[in-house]
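Partial view: only certain chains, each at its native spot in the assembly.
The letters A and B name the chains in turn, as written, and every chain counts its residues from 1.
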Amino acid sequence: MLSIRKDSGIRNTAILLIYCKDKQGILAAVTEFLNENRGNIIYLDQHVDHEEGIFYMRVEWELDKFAIPREKISDYFETLIARKFSITFFLHFSDKKPRIAVFVSKMSHCLFDILSRYAAGEWDTEIPVIISNHDTLRPVATSFGIDFHLVEKNASNKHEQEELEMEILQKYDIDFVVLARYMQVLSDRFVASYPNRIINIHHSFLPAFAGAKPYHAAHERGVKIIGATSHYVTADLDAGPIIAQDVVRISHIDTVESLIRKGRDLEKIVLSEAVYKHLQRKILVYNNRTVVFN
Amino acid sequence: MLSIRKDSGIRNTAILLIYCKDKQGILAAVTEFLNENRGNIIYLDQHVDHEEGIFYMRVEWELDKFAIPREKISDYFETLIARKFSITFFLHFSDKKPRIAVFVSKMSHCLFDILSRYAAGEWDTEIPVIISNHDTLRPVATSFGIDFHLVEKNASNKHEQEELEMEILQKYDIDFVVLARYMQVLSDRFVASYPNRIINIHHSFLPAFAGAKPYHAAHERGVKIIGATSHYVTADLDAGPIIAQDVVRISHIDTVESLIRKGRDLEKIVLSEAVYKHLQRKILVYNNRTVVFN
């Protein structure tokens, strides 16, 4: 594998993502739980959605002196805190690297951006496999030293080919999937297997120009700004929870071709930003919306 | 009238806005026409839309030594140049100040922004009258010394009230209309009377969240960016040619109220930018899209 990364030193921390109905005392209870057990908090952010009455929190603490063994943290937190406040929580450990599969078609810009960051060690992740419905980008996978699987799809074989893809994901022990301008719609069954664990990039500032050919539509409508949107994939096409968006100004001078060119830069940055936030365990999803902690 | 403007000195120039099918020699022909007649060009910008095959141009020149008297320029240009190239053109003189009527409802931020610029002499225009379906903003009109007409509308009197509004526009010799968060839909008949001469501000980055309550819709959808769009009004609601757009980043922390607060700043700046470009005679409309010269 192509790697120019420096050894960054692995942090030994736990990360807790929480949401529940807002009640008095949750924040104090959680911080007390960590303080009492000598968990040195190095990150804490919380948010109360007063309209919906939901409390959200992300807290990260050092495990070195933490009194509760890591394999028992989930149990203890469930018993001592979560039940009392009816908390939904997700516990992660920073030394466990998530494993990504990247799905691509023919366009290379998002894939290159992802692999460049990976090779440089910007992300704490493993990317063992790339899956594509075209052979076009196999040389990119090869040059970065990553396995490449061609899984061609047509109208009649979609179901069995998705079976094959899911087997590959199993085999490589994949945690989450990045659709890097992958030009196939995944079935509901596939999507349901990776809830909030498939990130897609759409080449417009959704909800404007959902569907195919957004740059053509943007040009036709004469907008003065184009954008890109990264989101978790749900059964409802282009309607999943939005993670990140960015835009760039355009003018009457721009052609569809120049929109496509300018859009590529947006797409790759916005997709990589979403992947980074996901890897940092900084995203909570509730009610088809995201809380993205800083 | 409240005025703190300095006397800016009136330019004595003519402005020509042109579009036609693109052919070889148009640019040379127009510039030759001005050069030969001693019209000193102080601004020239042109654009060719190669997809549609349309040539657009804005040229401004000094009239002081121009050989053709101002009242005959249109005739001469029509005869000598426009016919040959089947040019559609609009001729303006910079010493003729357009007269604006501002339509408002209850929200003041766009009106204040417009009147502040007017009072400061930022714009070469006259704003003799404000029309509203509510009495709320009468004190603002009064404090800036501008006539205010209350024209209340309901389901049954809309037609006759629009008649009244059009009479007011006639009486004040109005050239174009600015809808500064005016919360009534104008009839097709009204709109047709002021083609590309009514500017509206919509509080979303169109085409996303067309229609009512875009901030509520943006919050519901969980977007990470909100925007505002100024456009010419056409019979098709929220679908007219876009003049200017701007956006601001938001996050999960924002409530509908904070979106409304942040949106106000976008709305007033984006509307005033469109009015400025219109007053500068820098906008051409073709095929429901704008060319906005720099």
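Rule of thumb we're sticking to: a residue touches a chain if its C-beta (ideal position, glycine included) is under 8 Å from a C-beta of that chain, and two chains touch if they have at least 3 such contacts.
Bear in mind the structure is a predicted one, so any value in this text is a computation, not a measurement.
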| item | value |
| --- | --- |
| Whole-assembly copy number, given 2 chains displayed | 4 |
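Going forward, only the chains that are shown with their structure count from here on.
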| item | value |
| --- | --- |
| Rotation angle (°) superposing Cα atoms of chain A on chain B, nearest 5 | 180 |
| Chain A-chain B separation of Cα centroids, rounded to whole Å | 42 |
| Chain B-touching residues of chain A, taken from the complex the two chains share | 47, 49-51, 56, 205-209, 221-225, 227, 241-247, 251-253, 255-256, 288-292 |
